[in-house]
Structures are given as C-alpha cells and as structure tokens.
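The other protein chains are all here in position, but one chain of the complex has been omitted.
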Amino acid sequence: MNDVFQLSVVAGILTSAIRLATPYLYAAIGEAFSQRSGVVNLGVDGIMLISAYASFYIVLNTGSIWLGLLAAIVVGLLMGLLMAFISVTLKAEQGISGIGLYMFGLGLSSLLFKTTIGTVKTVTGFQPVKIPLLGDIPVVGEIFFQHSLLVYGAFLLVPLAWFVLEKTTWGLKNKSVGQNPAAADSLGVNVDRVRYVSVCIGAILAGIAGASLSISLLNLFQDNLTAGQGFIAVALVYFGGWKPVGILWGALLFSTVNAFQLWMQVLGVKIPSDVAIMLPYLLTIAALAITINRVRQPAALNKPFERGES
Amino acid sequence: MAHGVPTNEKQQIQRVEMCNITKCFPGVLANDRVCFDVNQGEVHALLGENGAGKSTLMRQLYGLYRPDEGEILINGRPYTFNSPADAIEVGIGMIHQHFMLVPTMTVAENVALGLKSSREPMLDLDKVSARIRELSQLYGSIIDPSAYVWQLSVGEQQRVEIIKALYRGASLIILDEPTAVLTPQEVNDLFVTLKRMVKDGHTLIFISHKLHEVMAISNRVTVLRDGCLIGTRLTSEVTRNELVKMMVGRDVRQLNPQPLKSGPVRLEIQGLQAMGDRGTEALRGINLQIHGGEIVGLAGVSGNGQRELAECLAGVRKTNHGTILMDSVDISFMPLKQRIDSGLAYIPEERMRDGAVREFSVQENVFLHDHASPKYTHGIFLDFARMRVFASELVKNFNVKTPGLDTPIKNLSGGNIQKLIMARELSRQPKVLIAAQPTRGVDIGATEYIHQRLLQQREEGIAIFLISEDLDEICVLSDRIAVLYEGRIMGIVERNEATVEQIGLMMAGISMTEAMQR
Amino acid sequence: MPPEKEEIAVRTRRFGSPGMFFNALLPLAGMLLALLIGAVMLLILKVNPLTAYAEMVGGALGSVSGITQTLVKATPLLLVGLGICIAFRASVINIGGEGQIIVGALAATWFPLTFRMWPGWLLVPSTLLVGFAAGAAWGFIPGILKARLKVNEILTTVMMNAIALQLMNLLIRSVLMDPAGITAGTYLAQSERLPEQSWLTRLVPQTLLHTGTLIAVALAVIVYIFLWRTTIGYRIRAVGLNPDAARFSGINVPFNQALSLTLAGGFAGIAGAVEVLGVQHRLLEGITSGYGFSGIVAALFGGLHPLGTIPAALLFGGLLVGGDKMQRAVQVPNSLIDAILGLVVLFVVGSALWSRRWAARRQMAAAKNQKELG
Partner (left out) sequence: ATPPTAVPATEAAPTEAPATEAPTVEPVEPFRIAVIMPSAITDMAFSQSMYSALIAVQTEMGGESALEIKYSEGMFKVPDAAAAIRDYASQGFNVVIAHGSQYGASVQEIAVDFPNVTFAWGTDVNTFGMPNVFAYTAAAEQGGYINGVLAAMLTKTKTIGVTGPVEVGDAKTYVDGFVQGVASVDPAIKVSKTWTGSFSDVALMTEAAKTHIAAGADILTGSSQSVVGSIGAAKDNGSVLWFGTQQNQSSLAPTLVVASQVYDWSGMIKEIIANNKAGTLGGQAYVLQLKNDGLKIVFNPDYALSAEIKAAGEKAIADIIAGTITVNP
C-alpha cells in the first residue's frame, strides 16, 4: 500500500489521468456548448464512434493524421447537423433523438468497420510530443508535457471554450437561447441558428473525442470502441455545472480515480477488482453530493423553441 | 430581411399602417381583419379585454408572428417582417407584457444581446454599460449595468426593457401593458419618461386595461373586442364610459362597499422577520391584526417585502422570528399543507407559476390543494364523478369561460385563470384569505367580478389580506390600509382617513405622522 | 357550456378523433423513410432490400415463433418503459434502467437459490417482489440524492449503471458463480440454474413466451390507474408539470421526485427479475440487453403513457426481432440493423412535429369556420 505514495506512482497516476481525461474533455465541453443553448444531446457516444471510425479509416488509408482529424471533424459536423435538424428544426423530443443518434452511430460505425476494414488493425497516430524545456523538467515534464497533440488540445480547449462562452457576443447568444429563447428571439437573435451552431460545435468536439481515441490514444478501431464514454461525458457536464472549468475538474477527478484504481491493481492492493473499478463512479457521485455550490441547469434545457409558446 | 430597408441611414418612421390584419391560432381567431395606424409623435392606446387580440396584433408589427392576411405599411411602403430582427432594423421596439429578459445575465448583457459589438467577436460590455448609464439618466434614474436582472425590481426590469429598445434606436415603441406591474409612483415616473420620449420624436403604442392611464397619456384610442376592431377615437373626444362600453359591450358598475361590523381577530402577525431571496433582510418586524369580515389592504412599492410577507404567511418561506396566529392558534411552524387544511387560502402573485399547473386540465387545477380530501377520494383513488360535479359547479358559479373541464388551463385567458384560482381558494371556505395582486393584468370585466367576490367573502366573515400595487384597488376595497416600506409597516389608516397622495408618501418612506400633516 | 357539448369534447379526447388516424400515419411515414435509407445500404451490400424487409416483417409477425419472440422482447421494454413513464411524468430523467435491471436480476437470482425449497406459488411472487425492491433501492439512491442534496439525477443514474455492472461482476464470480462451472474448471460468468418451480410458466409450448408478458400488461393498467386515478399519481404529475405550483399547494416536491425514481427503479427491477425467471432461468452477463435504454425510447414513443407504451414496446420489440431474422436470412452484419433502427427512431420522433402542425391547422380552420358561421 505504501507503494501508492511513491513519487513515481503518483507521477504515473497523473500521467494516466491526463490521457484518460482527454476524450471526456472534448466530448463533455462539446456537450456543454450544446446544452447551454438548450439542447441535450444524448448521442455523443454515437458521434464519437462514427468519427473514431472515420478518422481511423482515413489514417489507415492515407497515413495522414491531419486528414484523419479532418475526417472526424467533418463526420462530427454531419452528425451534428442531423441531430440539430431533428431536435431544432423538427423540434423532436431531444432525449429520443439522442438515443436514436447513438444507435445509428453505433451501428453504422461497426457496419463500416466490418465492410471496409474487416479486422482489427493498428495505425501510427498522433505521437507524443515533448514540449521543449518544459518537457525536460523532471517528473512534472513527464506528467504534463510529453503527450500527443490531441491531449494538449483537450486541455487548451478549456480556456478557449471559457473565452468563447463567456467573453464573446456569440457566447452571450448561446447562453441566452438556453436560458430564455423567447427573449433572445425578441431581440432578433436567430434562436434556431444559434442552436444549430451550438449542437454542431458539440458534435464536432465529440468527433474529435472519437479521433483522440482511434488515432491518438489507442491507434486502432474496434466495434463499440468508446464503451459508453459518451454517456459519462454527458454526466460530466452536469458535474461541471455547464462550465468548462467545472468539467475539467470532473474529468480529472474521474480519470485520476480511474488511474489510481488501475495502479492499485497493478501494485496488488488487496481489494476485489470490481470494487476498484467502481471507485471512479462512486467518488464522482460523492464529490457532487458534498460540494454545496450547485448550478441550475439552463432554464430552457430540453425545451424546443417555438415562437408564441411562452 | 425586410424588403426595401434603406441600406445606410435608419429612416424615421412617419406613419405605420396595419391593414386588414387577420391572425389565427389553433381554436381562436385572434385578429379578424383589424386595421390600425399610428403617426409620428403620437401616443396611440390599444384597449380590449383579456384575449381581445391586442398583444397578437402588436406581435405581428414586431415580427414575432406573421399575419395570415393583411398588410403592414411603413411610410406607405409594404414590409414583411420575418423576425423581430427585421422590425428592429426599421426602428420598431417592443416592451413585452411578460418581460423578455434573461434573469441569469446582467443588465448590460441583456442589452448587448444580439447586437454587433465594437470589438466583434468579443464582447465590449464597458461601452454598452456607458451608453446604458447615459440612456437611463436621460429617461429617469441610473440603472447599474452590472447588476443581474434577477436582482432588479419589476420597475427596474421594465426600464431595462425600455433601454433595450432605445439602445437599438427604436423610433416606434410598443408598450404592452407596461403599467400592470408598476406602483403609482413608478407609473408616474414611467409617464414622465414616455412624455419625454414623445417630445424627442418617438412614437408610442400603449396597451393598458386602466382607463385613466389611457385618458392621461394617449392622443388616440383603438378598441378591440374578440379579435375584431370596434373603433378608433380621438382621446379628447371620448369618455371613460364610452370606452368601457366599446370594450365590454355593457356598462360596468362602480363598487362602493359599505362599512361592516367586523368580527374577532382571525389573523395576527407579531414581530415577523424574514430574509429575502437575495439574502438581505426583507421583513423587519411586522405587526398586524386582521379581523373577520374585514379587508386589510397592503400598499407599497414592489420589492419592499410584500412577496416575502405573503409567502411567510402561506408557509412557503422560512421566518426568522415572530409568530403568526390564525384564530389564536400559532401556525408559525405549521407546514404549508397543514395551514391550508386548517383554513388558510392564498392567491399567489405569480399565478401562472405558483398557482396553477399549465398543462393540467381545469378540473385538475381545481383540486390542487384538496385532491386528497376524503370528499373526493376513496382511499388513494380519486372520485372523478364527485370531482366533476364540484368543478362544474365552481366554473358555473364563478363564471369561468372555458371550453370544458378537460381543457388544459394554459388555453384559458389570463382573467379566466385568475377567476378559477379565486374560485378554488374561496370555495374552500377559508378563515383567512391572502390575495396577492388578484387583478394584475386582468381586464375590467374580470376585475369587477373579482372585486365583487372579495367583498362578498368579506360579508361572510372571512379575514382578507389584500396585497396589491394598484392603489386604486386598495383604496376602493380595503377597510384599513397598511403601508409597507423596507420591510416595516409605516402605518395603518382607515379607508377614508387618508388620501391617495398621503398613502403614496408613506409608500415612499415618509412617516405616517409626517405624511398626514402634508 | 351546454352539457352535451362538453360530453362530446370528453368523448373525442378519450376515444380519439378521426385526426388521430393521420397522426398515426406520420410516424409510419417516418419509419418508411428510415427503411428506404436502409434499403440503399442493403443495396450497397448487394442484398435485395425487398427480400430483406419481407424477412424482417415475416420474422416478427409471420409465425408463432416470431410473434411470441416479439412479445418476449416487448415485455422488458414495457416494464422498463412503465417506470420511465412514472419518472418522466415527475420530470425526473432516469437513465439508470440498465443498472436497475441488473440489481433486480441479481436479487431475483439470489432469492430463489436461497429459498429453493419454497413452493412455486410462493417463490415466484416473492421473487418478483424482491426484484422490484432491489431495483427500487437502486432508484432510491439517485432519488434521495436529488431530493436531499439536489444532485442531478442524470449524472447519478449514469454512474449507478456502471456501479451495478461491477456489482454483478463481483457477485457472479464469487457467491453467485455456478458451482458446476467451478468444478468443471470453466469458471463461466453465470449463476446456477434456478429451481424449476421458480420459473415463470410458459404460455406457448416451444417458445419463450411466459407469464411475465401478462404481468407487464397488467402492470401497465395498474400504472395507468396509479398515475391518473390516485392521489399519489396526481401529485407526481403535478410535481412534474409545475414544481412551484405543487409546492404552493402543499405537495412535498422532493419526496415525490424521489418516490418516482424509486418506482421507476422498481419497474426496471421487475424487468430484470422477469428476464431471469421467465427467459434465462439463471443470471448471465449481458442480462440487460440494453433494455434500460430502449425502454426509454419505448416510453417516449408511447407518449409517456402506460397504455401507449404497450404498442410502442411491441413495435420496438418487433423491429428488433424482425431485424435479427433479416440478419439471419440475408446474412448482413448485425450492425446494419442497429443503424437502421437508429434511423427509425430519429425519423419517427422527427415526424411528431408535422403531426402537431396538422392538428393545429385543423383547429385553425375550425376556428375560422366557426367565426364565419356565428
């Protein structure tokens, strides 16, 4: 048990945690964009899967990681447009559309994988890049500054998203259509357009989350590669109170505990593995239960907007 | 985009005409070939009962709805508004009946919403704030641009709405029932602002149920009834009674309640203290007694603790200190349910939010409190037959206009929802009735009806606590009037003891003795 | 309002107006569109879509085995959907069906194995109750966290799914592991077979159709009565539609939210128990079959109405069964069916807007006519 507190173990846990948090960060921050505008997208996992497939397929066939990333973005965008069309234009119940999107993404990614690739293969994806100087700092450099570009991107996304959401005119529109779409509409804000853009940004980020798995962290594709990570990402949005920084804490907590439990298993700490695996889930609930500052969800969340329906 | 909008300079609106406007909603013809016009520098009032189609007509002018038929001409040229953006573009602004503000955003953010920033794509709230200060000073007192909207009083929120329109350079401003939620002082302030705006060349369309306001501010009046145009008159050439007849189709009686011998004390409040939503002390020791057969009116500018007081009495807000006695029983720590069961009735101020379940049917709303009463249940099962009998009786007795008992209440007009809530509370034969803003936004006919009902209950020996920001209403109905200022009762006067002006002074924080001397 | 007119209004509401016929057609159109896209995919895979779809319909409806199979699948969908109806009516989002099914199944495995001497008439109902209780307990946790600490239930229910899964992993490889698997050295992830008297009776020989289906339908009626005919149901709906008004009327909002999540968990728990007692006769990995999610879709398709959920569950069950049959018949990858089903869900839910618009248009026309006549 003492091993757990060794410096190298702590460093190992943190390095793992940063890697593990990456897809959650992309997907959850993306979902925050969508939810702040009033649209719950439960289809994140489906988008991640199909984008993960697309980027993997492109990298496998072209060898270009950038084209692969582009493919993930394009496919994410297309899925976002589909979700937005159903839930914003057609004003459908968002919960079902999301689950429909998930099923579609799950099925289609696996179908395409089977018909176009057929068997598990690996590619050379985004490689770890050591940041000059910073990467050479002992321990700290290893933990923070020797990751792949998509990992850095996920963490840079936090301030970027914060800036866009809090400091730009578009961020204001995004918030207002999620809080009071009628008010935004009465000022000439095109509610549907803002929601389209928000959902699509969310979907693109979910797409990048998928790519971060298939062409950066795992460098392979397989059926149901995400194994439900998209749903955890949605939960993290609630944990983070719809704020990028809150989501960052949530994702870090979840993945740090996950890394911790893996280390405990590796070090042979005597608790049943199943209990260890439960830990991140348990602690995430507990953490939210004991923090007092609870944010209200966007007032118009899950409510399609139609003019005159006050 | 609007057709024919000049590309560069915003043109001045000289004349707006709406011709033969027809607008249909599922189940209602809200506007039926209505014609309406307004000229620059004019204040044109729009009158009509609840559901007459006033808001609908104006929402079409603002681009929120598109007319099914008819034309909108501005300076003689036809325009099609696809969205408010188009209307804003030509210089039309609208202050909505239910404010269109985002409570979780600041004043500056609310004003800046949808506008191009000087530092696009980044917000430049400093610049916006400066202009807000400028505008608010020009048309009244300064509003803090960095305050959150939820922190503002209703009157301040309305000023934000006006600033929003002015900021966008509106030359024609539609005000949909702007005074419904204001105190007399605030109404006066608003009128000063409005007159100033007219002087500056703005054109106003003014909707209200209050005839004296219409008489005081408008040049012309248009009356709608049931979606149809009844007529347009010059204000100077029309009398109050004529307008009432045009609106309601009959005369409305003036109430003149006679003094009653009041009974024993039914509600007693001793040293009540409580916190407000914003964490400040809202009530600082309230003492008050209300007798059976008496109406006590609570006058005061909104935000001085009326809502908190009502909620403390009803049991939905925690009190810090003090006792509440109903028929000499201490109910201070009774849960809400028990208070209701032991004879307290409450008509909440936000009736759509707190008083009714919009998606529930009329009948279901009738039983919001009493659904578990043995009268309407067998064990845990509801007895629909008996509920139905009771509900239809209630609807009939209180003259609630509804297509049926199974109609969702959201499809009723505001006045009728109000009547139904009233009916529900009164039918429970309460000992004490707390009525908060019972006629806010309700048309003349319904107001008359509700007032009659309150007086009738008074005669039956119920203690009524009437909380209203409509001073006229308070002065007509109350036997005694208490004035609330900053969480304290400034004084209690008999109905005929004080003038409206004196009460107004007390509402502004002048002590009773001082006010009575003026 | 004259009484006859009111009567008519009530009657049309209850038994449906001719307009409802068109409203039913639209989802069908949405479904056809999805199947059309599916047909394109089939063509790309060089499969004749007509044959494939004929197999699909035939597989779900064309034989006794197909029909019973559809019913068997619809059963857990309906049970989970009933719980979803209760929760969503209280405005509580329950994504925790998967976990609740698992704990229901765990309890329903443990109980008959422990009390294996009990006679069937006692063992079956008490096992169902135990399954209900276990699921309810699993729903109660997010319920109480929401009620007391205002912890968002979407987060907790998602997390509780993962926890339940690990709980099952833990038990199935320890106390619940089939002793035969240990003796044989296979260590399979399954429990011992349940004593035969605890099985739900098979309704049609040589099929899996069991009395659980009847129980589910009976429960649908009970939930309908519960939600619309009892005081508790009334309160739950009031809380869901307007918590403020409910609070002002003396209704305990957090309590009712917690209650509805607990009940939702209970119904998912029964679904787990029914799967164990009626279909598998033992606990296995993958016992939930994703019903925790598809049950949500079924309930929402059914308009969050317990009785509406019955046809919705049948439709969904039929699609799943037909899809499998199609996969077998034309040998396309299983995932194609998943993708097509996803599209069906998307397009059917998308078609709701037009249903609403049509209804509105009819009402508008009626209003204009009325005005012109009167």
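For clarity, chains are labelled A, B and C in written order, and residue numbers in each chain start from 1.
Note that in this section a residue touches a chain if its C-beta (ideal position, glycine included) is under 8 Å from a C-beta of that chain, and two chains touch if they have at least 3 such contacts.
Computed from a prediction, not measured in an experiment: that's the story for all the values here.
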Displayed partners of the chain not shown (whole complex): A, C
Residue of C:150, C:193, C:229 or C:247 in touch with the missing chain, whole complex considered: C:193
Sole residue of A:15, A:89, A:146 or A:190 that reaches the chain not shown, by the stated touch rule: A:15
Which residue of C:25, C:61 or C:184 touches the chain not shown here: C:184
Hidden partner chain, residues of chain C it touches: 65, 69, 72-73, 165-166, 169, 172-173, 177, 180-181, 184-190, 193, 206, 208, 279-282, 284-286, 289-290, 320-321, 324-325, 327-328, 331, 333-335
Positions on chain A where the hidden chain makes contact: 8-9, 12, 15-16, 19-20, 23, 110, 113-114, 118-122, 213, 217-220, 222-227, 229, 258-259, 262-263, 265-268, 273-274, 277
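The rule we apply is simple: only the chains that are shown with their structure count from here on.
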Cα-centroid distance, chain A relative to chain C, in whole angstrom: 28
Sequence positions of chain B contacting 2 or more other chains: 25
Chain A: positions in contact with at least two other chains: none
Touching residues (chain side chain B, partner chain A) in the complex: 25, 59, 62, 64-65, 83-89, 94, 96, 98-105, 109-110, 112-117, 120-123, 164
Of chain B, residues touching chain C in the complex: 24-29, 32, 227, 314, 316, 335-341, 346, 348, 350, 353-360, 364, 367-369, 371-372, 377, 380-382, 384, 402-407
Chain A-facing residues of chain C, complex: 41, 45, 93, 95, 145, 149-152, 154-156, 158-160, 162-163, 166-167, 169-170, 173-174, 293-294, 296-297, 300-301, 333, 335-346, 349-353
